[in-house]
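Only one structure is covered here, and it is reproduced in the block below.
All protein chains of the complex are present and in place, except for one that has been dropped.
Up next is chain A:
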Amino acid sequence: MQTLLRLSRPLLCIARSLPRVAFARSAKLSTASVAASSVNQEEIQFFSRLSSQWWDESGEFGLLHKMNPVRVQFVKNKIFETVHDDGFEEIAEREKNGKILDGLDVLDVGCGGGLLSESLARLGANTLGVDASASNITIASLHAAQDPALCRTSALGNVPLQYRNAAAEELVEEPKRFDVVCSMEVIEHVDNPAAFLRSCAELVKVSYELNSPGGHLFLSTVSRTPLAYFLTILAAEKLLQLVEPGTHTFSKYVKPAELIEFFQKPLGAAGRPWISHVYDGMPVRQEAEVRGMAYLPWKGAWTLAPRGAFGSTECNYLFWVRKPLSSRV
C-alpha cells in the first residue's frame, strides 16, 4: 500500500491547488441579487490556521507556488493580446517581455500569502492585495517587507505593493477601480459566488475611450467534474492527505460553462453582457477565454493547456473576461 501511495502521489498532487479566501454555499451562479457578504467565516478560520505556511515552498502550498508562473504568464499573455487587438501593436511588441503590466492598477482579491501579488508588483503593476483573513494579510505584509524591491517608494510616492484586510464587497463601496482584477483559486471558497463575481466585476475599470473596452477580470478555479473530485478531494485530501482535509468542498466548484453563462447576462439593470456571442459553448477570444492547466509530475511544473485542448478544463482552469465598451454595470 505504501508503494502504491507513493506511486500515485505525484499525480494526485494536482489536487493541491489551494484556495485563498473564503466565502457561500450554492454552486449555481444566479444573477439574482443577494446583498449579504460572500465571506465564509469557517473558511476564513481554516486558512488563517494555515497562514504561517504560505511561504514554505516545499510544504502545504508548494504546488500553488509552482502554479504561480503559469497564472502570471496567462495574465501577461492576455493583456499583451488585448493591447495588440486594440491597435497598439508597437507598444505591445516593445513591452512584450518586460513591462506590459507597468503602471496598471491591479487588484488581487483573496491574495492569501501574496504569491500572485508579489509577482504582479515585480512586473511593475501598482498592486493591491486584499484578503478577508487578517492573519493572511499579516503574513503577506511581513514577507513583502523583506524584499526591498517591493517596498521601494517610487518618485511619485507609490509603493508597488500594498495589502489590506478587506472583502471585495467593502472595496465596491469605495471609488477606486482597477485595470486588472485577479481572484485566483478563490471563488470555490466563497459563500455566494454570484455576488462575489458581481463585486469583482464592479471593481474593474470602465473605459470611456472610444473603441477601447474596459479592464480585465482574471479567475482561476476547479471545475465540478468527477475527475476534479477524484484528484482534489478523494485522492489529495482523503487518501493521501497531502492537503488538509476540508480544504475543498466539491459542491462549491464552478464549471467553465457556468462562468460563461454568468457573463452572458447583463450584470446590472442598464449594463451590457460581457460575453455577447458563444460558439460551441465557447466565447470569442476578444471577450473571454477559458484555459486548462495541469500539473505534470514528470516535469515538476504546471503547464497551460493549448486553447481548446480536449478535456483540458476538466479540473484546474483559468478564466479571463473583459469589461465591454461603455458598460456601466
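The rule is short, and it goes like this: a contact is a pair of C-beta atoms (placed from the backbone, for glycine too) under 8 Å apart; a residue touches a chain by one contact, two chains touch by 3 or more; residues count from 1.
What we mean here is this: contacts and distances are computed from a predicted model.
Considering only "UBC-like protein", "FAD-binding domain-containing protein", "Lymphocyte antigen 86" or "Trafficking protein particle complex subunit", the record for the omitted chain gives "FAD-binding domain-containing protein", by its UniProt protein name. Note that of A:68, A:141 or A:162, the residue touching the chain absent from this view is A:68.
Of the listed positions A:143, A:189, A:216 or A:255, the one in contact with the omitted chain in the full complex is A:143. Checked against the full complex, the one of A:107, A:121, A:260 or A:294 touching the unshown chain is A:121.
Along chain A, the points of touch with the absent chain fall at residues 57-58, 65-66, 68-69, 72-73, 76, 97, 118-123, 143, 146-149, 300-301.
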